[in-house]
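Just passing along the structure, written as structure tokens.
Every protein chain but one is kept in place in this view of the complex.
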Amino acid sequence: MAGERGVETVDMLLNMGPQHPSTHGVFRMILKVDGERVEDAEAVVGYLHRGSEKLCERENYRQIITLFDRLDYISNFNNELVFCLAAEKLMGIEAPERAQYIRTIMCELNRISSHMMFYGAYGTDVGVFATAFMYGFREREVIQQVFEAVSGARMMHSYIRVGGVAQEVPADFVPRVRAVLSGLKRGIEECDRLLTRNEIFLGRTRGIGVLSAQDAIDYGCSGPVLRASGVPLDVRAAEPYLVYDRFTFDIPLGKSGDCWDRYWVRMEEMRQSISIIEQALTQMPEGAIQTPVAKFGFVKPPKGDAYVRAENPRGDFGVYLVSEGKETPYRVKIRAPSFCNLMALRQMVRGSYLADAVVILGSLDIVLGEVDR
Amino acid sequence: MSWTDLGWIVLSVAIFIGFITVVVLALTYAERKLIARVQQRIGPMRTGPFGLLQPVADAIKLLAKEDLTPGRSDKATFWIAPVVVFVPAFVAWVTIPFTRDIAIRNLEFGILFIMAVSGVSVAGVLMAGFGSFNKYAALGGLRAAAQLMSYELPLVVGVLGVVMIAGSMDLRVIVAEQDAVWYIALQPVAFLLFIIAGLAEVMRPPFDIPVAESEVAGGPFIEYSGMHWSMFSLAEYANTFAVAVLAALLFLGGWRGPAPESGWAQDMVQALWLLVKVSGMLAAMFWLRTTIPRLRIDQLMAVAWKGLLPVAFLNVLLTAFYLYYGWPAWTITAMSCGVMGGAVALYYRRRSARRGMPETARVRVERGRVVG
Partner (left out) sequence: MPEPRPVRRGPEKAEPVAPVRPDAKMEALLKEAFAGFGAAFGYAVDEVTVTAPRERIVEACRLAKDDPRLRFDYLRCLAVTEYGDYFQAAYLLFSTALGHKAMLKTNAPKDDAVIPSVMGVWRGADWHEREGAELFGVTFAGHPDLKHLLLFDEFSGKYPMRKDFPFEETVDWTPENDRPWSRLPQEGS
């Protein structure tokens, strides 16, 4: 290839990852770069492939919940929930109302903690030396402590069960969550002040990695990535599950589909999650938290197939569950939001600067655990 | 030159290298502690009281570490590169005075010498980039070359304003000339230029593009470990310290401040005043590091060539007018402020013409139904 002044130049293949500080786990990007320009990019995944779908065919329904914890390891509650909803849908049961509320609260808290993780990691991607990271993790830590109090584990909770939740929440749950929320509100504002309108941050993220609404839909993108492109698709509103049809909240939308929009949508979603949790805390009834199915673990859905999806922090997490009426599912296909969002990466990265490639990848907020499964 | 002269030079250089090394160690500690406070942590606490021995522990770790050479690297270039970066960083200190009387060797053209010497380190970074046989290192080396050369210009032209007013390149004279008023008041534009370009010259955030951890994973230094890596690190901190000291000398009146008239007490107090000013500068630099995202390489170049350089030349021009016509001192201050205000206004006008503040939208969901 001849350069502008007839100088012979060659493209360079740059192998970014799996050992690279900003590939968010074990992700690999093969970049074809011309100086600082990225000509083409190829995503290589699979370093974390554990055969979860295959393992699901051997384990029984209660054991599978632990496998789902380990898919998107930043938003464990949401994962568990989707699988339980799928099994419940096939069995034609519903969890008691109180359990539904507990699930909602935990999932929304998990969304905040996941977005805080994104905030921290994204700050590092654009080059704020760890400050955003520490801010994000400070808020996350408070939520993790609630998780620990409720489920007994900080990350791999196995708390949501088919037909309910594992155990009653602690006695001080409601006041404690309220206290956490008021702290979070302050924390989010602080995070906002550090980064959102920073001139350099705007310069680094605006107009970068633009994904049009048409392309986002075509690639099957979901969650904040899709909504940043201006598509008002939120599973919580499009196909309300749990008790989401009882809340009032906003779906934040971007206008241009660039990195800043994706960032802002997540920041705003945290505020909306807080509002949802507050509504849920006021509405939460007393009562049972498990149906007998959950209590005794006789989960044996009838023959058939069902697809359930829910709004995870990263997007539309779906489970296609095929049952043959046995103790173990016949087939579990996991539709991971990061997996689909990552498909759009190539188009977004093409033609950008090398430094932008990192910013774009960060704005997708992938978790390789669910990409590779 | 007599033997005693030579002995004196060797001794003072040895003392000086030791001194700078200690300063650098202290600097790493201070930086870690300060950044930790910004991030609501407490920083190193385990090694010694308040973690004071942390730099020592770091140094021992680095010394004990295996020095790796990449198999296909250009060995000579690879090993010489740290020296090429390290030596200028320390040579520049030869002429930097700490008080009116203490300096290794005062040069009449001191500031020119410092600028010239520090320019050499570009070669070292570039050598490290190419010698490592690593694509990230090569990218980082090229970035460093582009960045350091671009920012040399606004740095030098910015300092030119100070030199014009002082009428000398001798740092001691420059400080002595700030008797009535510090040059930050007369040359605020030059001060900002010096800080911005200086940060870029020492590759510190937000200008750490050549070594950006999240992009090129350490850039030219990616393949270095142990002692050779620590040479780069020492040079970086020595340069950072030099920028802070120069900023204090050129713009903040150096060691000026209430002090006894003579004797060792005078030297002590003067050094203390310098230290106070330098600490302020360093704290500001560390603070910037923790809170500001990194620029992109094209934005960085745009800042240098489209922003800083014209402003620097304008500043020199205004200073020349001021000196030629002998206007009162406040005019140069007013003009400088005008230049800064104009530059900022121009930037924001151009930016908002290109794109305003981001627009967002939202859709309301009530009881599971989208209501728009």
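We call the chains A and B, going by the order they appear; numbering starts again at 1 in every chain.
By our rule, a contact is a pair of C-beta atoms (placed from the backbone, for glycine too) under 8 Å apart; a residue touches a chain by one contact, two chains touch by 3 or more.
This is a predicted model, so every value here is computed, not measured.
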Going by the touch rule at the top, give the shown chains the omitted chain contacts. A
I'm checking contacts with the chain that's been left out. Which of A:G152, A:G287 or A:G325 qualifies? A:G287
I need the residue numbers on chain A that touch the omitted chain, in ascending order. 45-46, 49, 51, 53-54, 57-58, 89-94, 96, 163, 168, 170-172, 215, 217-221, 231, 233, 238-239, 286-295, 304-307, 309, 316, 318, 320, 322, 330-331, 333, 335, 339-340, 342-343, 372-373
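Everything below uses one rule, namely that only the chains that are shown with their structure count from here on.
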In their complex, what parts of chain B are in touch with chain A? 35, 38-41, 135-136, 139, 142-143, 205-206, 208-209, 212-217, 289-299, 355, 357-370
Once bound in the complex, which stretches of chain A touch chain B? 12, 14-15, 20-22, 33, 35-36, 123-131, 134-135, 138, 194-195, 197-198, 200-204, 206-207, 230, 232, 234, 236-237, 240, 244-256, 260-261, 264, 268, 353-356, 358
